[in-house]
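Everything below concerns the one structure shown next.
Here the complex is missing a single protein chain, while all its other protein chains stay put.
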Amino acid sequence: MNLSDFLVVSALLFMIGAYGAFTRKNAIAVILSIELMLNAANLNFLSFWRFLHPSSMEPQIFVLVGITLAAAEAAVGLAVILNIYRDFGTINVEDISLLKG
Amino acid sequence: MNSIDSHLPFLIMSALTLGSALVVVRVRNIVHAGFWLLPCFLGVAGLYALLQAHFFVVVQVLIYVGAILVLMLFALMLTQDVMNPNKPQTNRMSLPIGLFCVVFAAGVAAILTGHQWMNSRDVILPANVQTRQLGQALIGEYALPFEIASVLLLAALVGAIVLAKSEKEPAPLPLPSLEALPDSKPE
Partner (left out) sequence: MPIIWLIPLAPLIGALIAGVLALTRKAEKVAPIFTIAATLYSGYIALFLHRGYASATWLTIGSSYRIALDVNLDALTFTMVCVVTLVSALVQMYSIGYMENENGYARYFAYVSIFTASMLGLVSADNLFQLYVCWELVGICSYLLIGFWWFKPSAANAAKKAFVVTRFGDVGFLLGVLLLSSAAGSFQFTDIAHTMHAISMGELFTPLVSARTFLWLAPLLLFCGAVGKSAQFPLHIWLPDAMEGPTPVSALIHAATMVAAGVYMVTRLFTLFAYVPVVTETVLVIGMITAFLSASIAIVQNDIKKVLAYSTISQLGYMMLGLGAMGTVIAPSVSGVYTTGQTAAMFHLTTHAMFKALLFLTAGSVIHALHHSSDPNDMRSMGGLMKRMPITAWTCLAGVLALAGLFPFSGFWSKDAIFGALREASSKEPVAMFALVVAIIVAGMTAFYSLRLWLMTFWGEPRSEHAEHAHESPWVMTLPLVILGFLSVFLGGYLYFGDRFANSLTGLNMPTEPLNPALAGISTLVALFGLGLAWKLYAVRRLEKDPVTSLPSSVYSFLVNLWYMDAFWNRFGAAWVVALGGMVAWFDRNVVDRIVSGLPAWVCQQGGLAIRKTESGQTQSYAVTVLAAVSFIIVTLLWLTKYLPGPMHITMITH
């Protein structure tokens, strides 16, 4: 196993996440898919760190900040969704289209 | 390191991650999707372990599995009754997007595997040294990003609370008007 193997896994995980984010109707499922994409990104960082720059600190810092971002995104995103649920009575993203031109 | 055996842990972890990720995005019951996220996150943690990023194995399990996933499940429990699991859970675009994703992932994978990576020969430090270095970097050279991340988390926390408690405040009780009061003339 070498770098490209991990990168391929990461790319596949990312595309699976993207697929979910673009196709799921449930807003919470969209957030779940986004979490998959963020995990793919973290995996990417750590793979590069392990194989290319094992003695440098930056990739690890990036991953740490990335995880922080994921946590913040989940918290705020879910709060927004709960709010939407209270206002619209649904969390189907197709029904929430106030910006329709 | 060429035999299939040495690749076995990697293959198992990848299969676990990708397989459960696929289930997450395809399964109809949204609660099931939430629970399928658990093996997916654990698979990623396993991949971290293979990468010898020991600290992040623990972080992955603690934060993703322990915190984010539980949060997700809470939200799912609060809202699940509105999404009927018997109806399709994906929109009209799912087939073309799926095809596109497959093609794109294949292309990216082809490019990635075709490239000759110049692997570093540096030695991976043992877990205790690595973690100590990371900790020192966080309060030393990278103190600013660390602090910014903590401020971001605080902001997200406050924001989430404010958003989630948007229940209208009950209007303050109207003060009794002066006429309604019994006569009490100031002396």
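Remarks
Lettered A and B in written order, each chain numbered from 1.
Following the convention adopted for this analysis, a contact is a pair of C-beta atoms (placed from the backbone, for glycine too) under 8 Å apart; a residue touches a chain by one contact, two chains touch by 3 or more.
Note that the structure is predicted; figures quoted are calculated from it, not measured.
Although it is left out of the displayed model, the omitted chain contacts the following shown chains in the full complex: A, B. Residue-wise, the contact with the chain that is not shown comes from B:Met93, picked out of B:Leu8, B:Leu62 or B:Met93.
For chain A, the list of residues touching the undisplayed chain reads 18, 21-23, 30, 52, 93-94, 96-101.
For chain B, the residues touching the chain absent from view are 91, 93, 97, 100, 104, 110-111, 113-115, 117-118, 120.
Throughout what follows, only the chains that are shown with their structure count from here on.
In this assembly, the C-alpha centroid of chain A lies 6 Å from the C-alpha centroid of chain B.
For chain A in complex with chain B, the residues that touch the partner chain are 1-9, 11-20, 22-26, 28-29, 31-33, 35-36, 39, 42-43, 46-47, 49-55, 57, 60-61, 63-65, 67-76, 78-83, 85-86, 89-92, 94.
Interface residues of chain B, counted against chain A in their complex, comprise 1, 6-7, 10, 14, 17-18, 21-22, 24-25, 30, 33-34, 37, 40-41, 44, 47-48, 50-53, 55-56, 59-60, 63-64, 67-68, 71-72, 75-76, 78-79, 82-83, 88-91, 93-94, 97-98, 101-102, 104-105, 108-109, 112-113, 115, 117-120, 122-125, 133-134, 137-138, 141-142, 145-146, 149-150, 152-153, 155-157, 159-161, 163-164, 166-167.
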